[in-house]
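Every protein chain but one is kept in place in this view of the complex.
Right, subunit A next:
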Amino acid sequence: MSEKARMTTHKLFLLPDYEKEGEYLTKMHSVGWKLERVSGFSQHFVKCESENVVYKLDYAANNTNYPEYIKMFADYGWEHCGRVMGFDYFRRNADGLSEEEMEIFSDPQSKLDMMKRVILTRMTPLLIIFFMGILPNMYMIVVNSMNWDRSTLLFLAVLYLGVFALYVSIFIYCIRGFRKLKKKYTE
């Protein structure tokens, strides 16, 4: 028996990119790469026949009864195929399905509700870490700058400014992304 071909891609999908990620996985399946599992920012595929399979991500937050959640999606024809950072991945064969059946949300309010859950339980903790971790450290550098030699100071300044810039650009990216989604859902 021959070993099936496998492939891993490393695509960075940030918080507001869950729809894009579903579209990416749908596209991959249509060209013969079926999702095997997801981990962090990696997508692991196994070779398959080209199929019309639609992928969707849900974010339910504080599932008290996980098997019941999976079962409900299964009742509707959705196969659970991964979970990363609270996002659940579902897929189903799209042959002969109506537009509605290819969606996991049937009204704009529930799309907005999911977005709010992501913002509240994923984005907010990141903001808190930022204000409690990075900003006080930057302040300490300024306060202690007299006691350190120049090379240490320069190193720390570059390091923290780098982290700071990275954080800020991620936040700006996320805020813009969520705004776009909100506009899309409320139009």
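As a working rule, a residue touches a chain if its C-beta (ideal position, glycine included) is under 8 Å from a C-beta of that chain, and two chains touch if they have at least 3 such contacts; residues count from 1.
Assume contacts and distances are computed from a predicted model.
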Out of "DNA-binding PadR family transcriptional regulator", "MBOAT family protein", "GLPGLI family protein" or "Methionine synthase", flag the one the UniProt entry gives for the chain missing from this complex. "DNA-binding PadR family transcriptional regulator"
Which of A:68, A:149 or A:187 touches the chain that is not shown? A:68
Among A:3, A:49, A:100 or A:149, choose the residue that contacts the chain missing from this document, as touch is defined above. A:100
Per the definition of touch given earlier, which of A:15, A:28, A:114 or A:181 contacts the omitted chain? A:114
For subunit A, which residues lie in contact with the unshown chain of the complex? 56, 58, 60, 65, 67-69, 71-73, 75-76, 78, 90, 98, 100-101, 103-107, 109-110, 113-114
